[in-house]
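For this depiction, one protein chain was excluded, whereas all remaining protein chains were kept in their positions.
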Amino acid sequence: MPFRVRAVILVAMSQRATVARSAEGAHSLPREYYADPAWLVRERQTLFQREWLLAAHVCDLPDTPCCHPVEVAGQPVLLVRQEDQSIQAFHNVCRHRGALLVDDPGGPCERGAITCPYHGWSFSLNGSLKGTPNMPGLTRAERDALGLLPIATRVWQGFVLIRFGHRSSRVDPLWDTVAAEIAPWGIETLVRTRRLTYQVQANWKLLFQNYSECYHCPLVHPALNRLTPYQASDNRFTAGLVLGGPMQLAEEVESMTSTSRRIADCLPGLSGPSCRTIVYFTIFPTFFLSLHPDFVLVHSLHPTAYDRTRVECDFYVHPSAASASDFEPAPAIEFWDVTNRQDWHVCERVQRGAASLAFQPGPYSDLESVVAAFDRHYLQSVTASR
Amino acid sequence: MPFRVRAVILVAMSQRATVARSAEGAHSLPREYYADPAWLVRERQTLFQREWLLAAHVCDLPDTPCCHPVEVAGQPVLLVRQEDQSIQAFHNVCRHRGALLVDDPGGPCERGAITCPYHGWSFSLNGSLKGTPNMPGLTRAERDALGLLPIATRVWQGFVLIRFGHRSSRVDPLWDTVAAEIAPWGIETLVRTRRLTYQVQANWKLLFQNYSECYHCPLVHPALNRLTPYQASDNRFTAGLVLGGPMQLAEEVESMTSTSRRIADCLPGLSGPSCRTIVYFTIFPTFFLSLHPDFVLVHSLHPTAYDRTRVECDFYVHPSAASASDFEPAPAIEFWDVTNRQDWHVCERVQRGAASLAFQPGPYSDLESVVAAFDRHYLQSVTASR
Partner (left out) sequence: MPFRVRAVILVAMSQRATVARSAEGAHSLPREYYADPAWLVRERQTLFQREWLLAAHVCDLPDTPCCHPVEVAGQPVLLVRQEDQSIQAFHNVCRHRGALLVDDPGGPCERGAITCPYHGWSFSLNGSLKGTPNMPGLTRAERDALGLLPIATRVWQGFVLIRFGHRSSRVDPLWDTVAAEIAPWGIETLVRTRRLTYQVQANWKLLFQNYSECYHCPLVHPALNRLTPYQASDNRFTAGLVLGGPMQLAEEVESMTSTSRRIADCLPGLSGPSCRTIVYFTIFPTFFLSLHPDFVLVHSLHPTAYDRTRVECDFYVHPSAASASDFEPAPAIEFWDVTNRQDWHVCERVQRGAASLAFQPGPYSDLESVVAAFDRHYLQSVTASR
């Protein structure tokens, strides 16, 4: 969806902010980034290996121990809650013949082991090889080398993040900066009340770029634009891993819902001004956070082809709200489902136009400075050595 | 469908015609032209850029001004009727972020402007950039460079033709020669009464080759062969851009319909012998004209994959016939729908056979001299520099 603007209604604007908001003459990316199937292959081998990717929320692994299979960037992944409560990701692939180990989202890790349904090889929750029926000859060293392949994992603000590649152990300091910004929402304590899933016929980058500006809001989202006028925004983060910032709710508007009323009380960590803004952050490459006074919206992009993206859109609320007998999230879900579909429609139009042999990148407006910032960060990431 | 034959029932035949009809030992094209996906990519970059392609009929743009989006050779195109009645084609792609500008076939050009639904950029009917909301910084030179990208356009005998490439401005003199031949049908005055659309699982060239001979008519089209016996044909054009010629209607037959009666009076420009023939012309690469005494049939090929072709089959009649209260085009539509399907079936069989690793080009008969002429012109066009 929305944002980032030369905020005409904000009177005072520092020189620095002006620079940060400018697209500085940048143009959109050339045709091949959207229309060439080979490009996604390259992205899978580079940036989707290098970057921390959203895999789940802690509420997906409620019990100790438990397993949760997910697909991230096209790779089968198994998240395992360990006995010590920590969460570790593994490739969801048996080390014997390569069968997918767990495919049922509710699949249990029975008796502390993950057992392959093909030949019965089993693994401890920590990934170590446990049982190999009918293979008496394996040496200790061989067994030690045949544990599940681990994936770098960390929990950040309630989200389970994973990174496939091994090279760098450095974590961008922006993660900490943003964590401090979003701590009041207490996302690690929230529960998911609904997941919407979409199949969009557009390259994933078009969805990212679309979310990164509200220049399109007046025409594409007239209802949204009434709740948060597109000029009433600010860019808190303007370069690198994290981009975005707050938009002000119009007077009389409580939240982004079809009734413009909240679906629950303000989250307990929020107060005063925080209850009057929506904060939109993108975390490169496929994770969007939309913080509302009463709920948190998360978009997660899953590229399935150069011109296809599966989108999961999750609604998180406070457990006390979710358990209330009169809880009704429909106004929030309806509002965002309509808004999402408006976005996918224009993204699909750009996919069709950008695939034209005649397509030429056009200039960005200052309202699209964050789109330009995405492009710059993307080009850096996709061309960096793995 | 039909034609081109050593016309055994035509008594006198010049030496030149004999030569022209001979396939001269030519063989059909090798397997890769039909079975290699890379070949269509090359064709899109060469011949579909170089050649004039059928985009619409003037009856698709009745009002002044109006817009008509079409897809030609896989590219999104916007045809615009200008205030001065002329028609100009543009790439149907916004110069800002590349969104498809107009997708509704009935989409109006409101208030003399074409407005992108994404961020509201607008263009005059002549393509010049008109409005760019929230982009005060664009210079005059920048704005001048951001008009819609025009495509070479001309109207020929009521058909709107476009050419994507820019190199040559030369127009083959055969267009004028053929125009004189078909002028009596007055196609620019006709209206479309029906469009049939087909998805054929065959390479577009197989459809062209199939239309270029009536050697297959006895076995594939027994009903058609009764109306126009396959030997009763002549080849008016035997090399280059335009190929084909007339076939004689059998006695007692008025037109190619399921009743063998005409669905309307002879077109006003026709008289005598013209009312007793069907004239079949192909215009390279994807435009077939089938001129009947009472209606004009147009096939337009749209390659969508190396082994898939969308075919649009349009029926044009005189407006006085179309507006008559008892007008009934069904006999013509039925007849040609049956004939089309017979053709697509054999084309799909050739696609399957020609994709065999064992396929070897076979020799053409004299009845297939026009197929050989197509092959020669095709090879010249696809290998010429763009």
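First chain written, first letter: the chains are A and B, and each begins at residue 1.
In the analysis below, a contact is a pair of C-beta atoms (placed from the backbone, for glycine too) under 8 Å apart; a residue touches a chain by one contact, two chains touch by 3 or more.
Model, not experiment: these values are computed from the prediction.
Engineer: In the whole complex, not just what's shown, which of A:Ala26, A:Cys59 or A:Ala99 touches the removed chain?
Structural biologist: A:Ala99
Engineer: Hey, which of A:Arg31, A:His91 or A:Arg352 is the one touching the hidden chain?
Structural biologist: The one listed residue touching the chain not shown is A:His91.
Engineer: Identify the residues of subunit A touching the omitted chain, counting contacts across the whole complex.
Structural biologist: Where subunit A meets the chain not shown: residues 44-45, 75-76, 91-101, 103, 117-120, 132-135, 137-138, 142, 146, 149, 164.
Engineer: With the missing chain put back, which residues of subunit B would touch it? List them for me.
Structural biologist: Listed in rising order, the touching residues are 6, 28, 209, 215-216, 218-220, 346, 349-350, 352-354, 356-363, 365-367.
Everything below uses one rule, namely that only the chains that are shown with their structure count from here on.
Engineer: Taking the mean of the CA coordinates per chain, how far is subunit A from subunit B in Å?
Structural biologist: 47
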